[in-house]
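Here the structure comes first, spelled out in structure tokens, and everything after it is commentary.
Note that this complex is displayed minus one protein chain, with the remaining chains in position.
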């Protein structure tokens, strides 16, 4: 279930804006700060994103749950695209012709060593083969340079109806 | 990133339907079976849904991660609504006038005892107060009758633009 | 962060058992029911588990998030093992000699078609190759018999220190 409601929300007397008395005691939020590295960094031929391991990523065996790495890998792909100027929201809104999105088609994963709570990991993403409708991205998750997980991910571009499309030229160019 | 693609997917010669050689070795799927209790059961004045604790729900402290209970609770609310004839997909498609959805507005949670891997839990959901635009749902997560978590959840009905709406009469009636 | 506390919790006057006034209004939990199909069913040469798609499994593109399938696949593997008499908790507790666990070593995934909210999926798991320390499991996610996702998963048995072990004979036998 989604959370919250959209703006505006002004004229509904039966729904006061702070129905929860607890909310009254909340401190004023801090002013928004600048976070220069939030999307990681472009590096020679690719991109690197730091990822912290939190409780949510672990399981009762004491280490990171295997599916959590897929979330880390996607954050890396997303921020690589972001720094190339290819935003998910912009793609959906038609910035590259008409509505477009990326869909994962295949993945091959090799889990070599486990990560644990509080670890700082780095997700490195590099472009592999690029065909008419698909991009292969080669990714690693490392900790202080040691490889924990490798992945090869094939993504396709799809239209608003979910049908595969040719890669828009502008996207192809940004991948060099 | 979404997975897979929509139907149909017939006329793209460069994208064979099984590009992954591994897929060739997959066994034929089994025929779809009937699962009578998959959405739990309506009981006197409410609904009960069984939930198994899997690896995905635990964290490195050895027990269930606190936010996992919110997923369990929502499964219970969703299946309560389902058995009352109020499906999320149908609501979004306009089955109750025009596009409608439920949004969580407030939650109060009391975590009393932990659950662990392999546990079978039961999520019980009962209707609390019902006002013009909101429904309160009182929920418990139990294990063999012992209460582990209690929750009081206020949900609002919103329209396609995210604005709060009056409860459709048909929904109000189904809640009795 | 874990939720709740362990038993017993009797002798701490400063921590009343229901510190949250909301909790007072919770209805008594329903008696525990029997859920015969909760772990799916063994079928000829394998196992099938039904999985409902909930809000938690979807993403803003409108369909199931790709990593959610890994959670579904693991539920299938876990319940296959469960019905073969190989429980995660029991393995960890030394039921097969000393502490043992399964760890995912490699996965190959093919995402063919998307699933959506409210879908009932079936996860089918069959044993593939079995070597000294590894088991290959071939899995599919289907909807009414249509294949959405295929996966080949290699799992290894590890000891309490995370080191790979020979498959215990009792586990090997149960896999036939």
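Residue numbering begins at 1 within each chain, and the chains themselves are lettered A, B and C in the order written.
Here is the rule we go by: a contact is a pair of C-beta atoms (placed from the backbone, for glycine too) under 8 Å apart; a residue touches a chain by one contact, two chains touch by 3 or more.
Worth saying up front: this structure is predicted, and the values here are computed from it rather than measured.
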| item | value |
| --- | --- |
| From C:104, C:121, C:141 or C:171, residue that would touch the chain that is not displayed | C:104 |
| Residues belonging to subunit A that touch the chain removed from view | 1-7, 9, 17-20, 22-23, 25-27, 29-33, 35-39, 41, 43, 45-46, 48, 50, 52, 54-56, 59, 61-66, 69, 71, 74-75, 78-79, 82, 87-89, 108, 110-118, 120, 122, 124, 126, 128, 138, 140, 142-145, 147-150, 152 |
| Residues in subunit B touching the chain absent from view | 1-2, 55, 61, 63, 66-67, 70-71, 74, 92, 101, 103-111, 114, 162 |
| Residues in subunit C touching the chain absent from view | 1-7, 9, 12, 14-15, 19-20, 55-56, 58-63, 65, 67, 74, 77-78, 101-106, 116-117, 131-134, 154-156, 158, 161-164 |
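Note that in this section only the chains that are shown with their structure count from here on.
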| item | value |
| --- | --- |
| Magnitude of the superposing rotation for subunit A and subunit B (Cα, nearest 5°) | 180 |
| Fraction-based call for subunit C against subunit B, same above half, different below | same |
| Gap in Å, rounded to a whole number, between the CA centres of subunit C and subunit B | 18 |
| Multi-chain contact residues (two or more partners), subunit A | 1-2, 55, 61, 63, 67, 74, 101, 103-106, 162 |
